[in-house]
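In this view, the complex is presented without one of its protein chains, the others remaining in place.
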Amino acid sequence: MTALLTVDGVVKRYGGLAAVDGVSFTLNAGGVLGLIGPNGSGKTTLLGVLAGTHEPTAGSVAIDGRVASGRGAHRAVRAGIARTFQTTRLFGSWTLRDALRLARGEARGRSGAASDETIAGLLSLDGLLDRPCGSLTSAAQRLAMIALALATGPRVLLLDEPAVGMDTAESAALAAAVRRVADELGVAVVVVDHNMHFLMPLADTVLVMAAGAVLATGTPEEIRSNEAVIASYLGGA
Amino acid sequence: MRLPAAARHAGTAAGLAALSVLAYVLLKNVQGDRGQVVLLIVVWTIALTGLNLIQGLGGYPSLAHVSFFAGGAYLSAYLLGKGLPMAVCAALAVGGTMLAGLVVALVFSRTRGQYFAIGTMFFTAVVNLVLTNAAGVTGGPNGRPVDLGFSLDATLVLLAASLGLSLGAFHVLARTRFGDRLRAVREDEDLAQHVGVPTARVKLVAMVASSAFGAWAGVLFAQYNGVIAPSQFTFVQSFLMLVAIGLGGSGRLLAPLVGSAIVIGFTQLIKLGPGISQIALGVLFILVTLLVPNGVLGGITGLWRRVRPGRAGGPAAEPPRVRAKEEVAS
Partner (left out) sequence: MIQVLVNGVFLGCLFAVVAVGLTLVYGVMEVPNFAHAGVIVLAAYTTWSVEHAGAPFVVAALAGIACGGAVSVLTEVLAYRWIITKPAAAPAVALGLLLILQNVALRLYGGEGRSLDTPYDTVLLKAGGVSLPGVKAALIVLAVLSLGALHLLLSRTSLGRAMRAVAQDRDAAAMLGIPMRRQYALAFLIAGMLGGVAAVAYAPTFQVSPYMADDVLLSAFVVVVLGGLGSVWGAVAGGLVLGVVEGLGAAYVSSAYQSAFGFLMLVLILVLRPGGLRTTDARRVA
């Protein structure tokens, strides 16, 4: 069986500086990959390349063997890759249901996006579908942003620091929701976050980046005990 | 209580038809300066309905709109002068202007907010430069006469009918997925792109569509007026069009009509002396931008909701309406 998401030797340069310098990994359907690394290690840029926000200087991103990179964000969505943002971004004055409908309509030719109710159920947003996005609590808005990504019927979901600004209970609920999304929808999830208490129990695999390259890959347990990772990043955590 | 969708659309259609009839009666019977005011309001409403797509729904302040208006007027006048039948002239003038709109859109639909404003403003300045200097075709700074292509009565009927039909077209477009895509671009362009909206193409289509409304209004204006000159198509005019949409209420169906009435009324009816009416418009526009961002119509809707709190109030901005099985050419 081939992997769902194949990232092959992705490089992203800005002038002479390589923000991402030859990253490769694969991810299966239903898998959750945690992407960690110090600030400036290239996590967010890599996520941007995966989502079509940036065009890679070299290398490719493929879904089911079909190249999906470098053709713009809206095409990445149609190829089955959706993302969220570090800062909360929603169509604030729209109801969540209207926003989901727009997103669903855009993923033409892609079937199998879950219904509004299913998505709301997975993300514990029941009863909030007909409220304007801007009137939701900040934690609910973070979840609504994921709901919007799911409405495009993605095969791969990219979450950029989804737990930012959440307290312990909220981030635990978020982790459970992400797990449900991966298990029940069979979506492959890539999560960038600095909060190890949130990320480590959630991820099947952890990829550590440093200076644009892969420092280490492994299960959360392996990463916790990896000397190089502890020295460069995790420290006493 | 909500009326069924079909009944509400029928109501809108009837209202627009009544508006067309009213426009015809006024155009036919009001004479002199006031007649000129009625004409300008009708022509501007037709032209601004296009601007209401790109600026109103999409949030892109296009200062190129008066150039499209000029394109329709000058192209039809030029072709008429060559002896072509009026219907052909009108079609070629609108088509040619849309082609120009496509070129402008190809260049500037990749830019955002402020750059878009600067670029389209410059485009209008250059078009005006051409109108002033290419005297062989345009008649130069003093303008040129326009041959009679339609009879006066036919022009009046076309003006009145186009008023209702343009607004009707906007009403329909605003309810398709295209309308929602534009609203999504206005709310958050990056996010729109990341839920799959091809934002550059949406802006491009909106720009080309808006140029068609502008050009058709220009054709009718030239027919009615009989003379066209560069001073009618300056950057200030383009800006006043933008002001009209902002004052009326961006993206709202009747914004072009209300906005045109305010702007034309201020500049033509209230004789405050040169400059004063434009200063007043500028102040009014800034105040509305700061205090009532949804314009006059938005302000009225807001007041109405407050007066009648029993009605289920939606968000302040006009909510998107997507029909589940809408197939939109894009």
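A and B label the chains in the order they appear, each numbered from 1.
One rule holds for everything that comes next: contacts are C-beta pairs under 8 Å (C-beta built on N, C-alpha and C of every residue); 3 or more make two chains touch, one makes a residue touch a chain.
Note that the structure is predicted; figures quoted are calculated from it, not measured.
Contacts of the undisplayed chain with the visible chains, over the whole complex, involve B. Within the set B:Ala7, B:Ile118 or B:Val227, the residue that contacts the chain not displayed is B:Ile118. Note on the undisplayed chain: of the listed residues B:Gly59, B:Gly72 or B:Gly101, the one touching it is B:Gly59. Within the set B:Gly246, B:Gly259 or B:Gly298, the residue that contacts the chain not displayed is B:Gly246. Hidden from this view is one chain, which touches chain B at 59, 61, 107-108, 110-115, 117-119, 121-123, 125-126, 129-130, 132-133, 235-236, 239, 242-243, 246, 273-276, 278-279, 281-283, 285-286, 289-290, 293.
Following the convention adopted for this analysis, only the chains that are shown with their structure count from here on.
Mean C-alpha position of chain A lies 42 Å from that of chain B. Considering their complex, residues 177, 180-181, 183-184, 187-188, 190-191, 193-199, 314-317, 319-320, 322, 324, 326 of chain B touch chain A. Interface residues of chain A facing chain B in the complex, by the touch rule stated above, are 51, 53, 72-74, 77-78, 82-83, 85, 89-95, 98-99, 101-103, 105-107, 132, 134, 148-149, 151-152.
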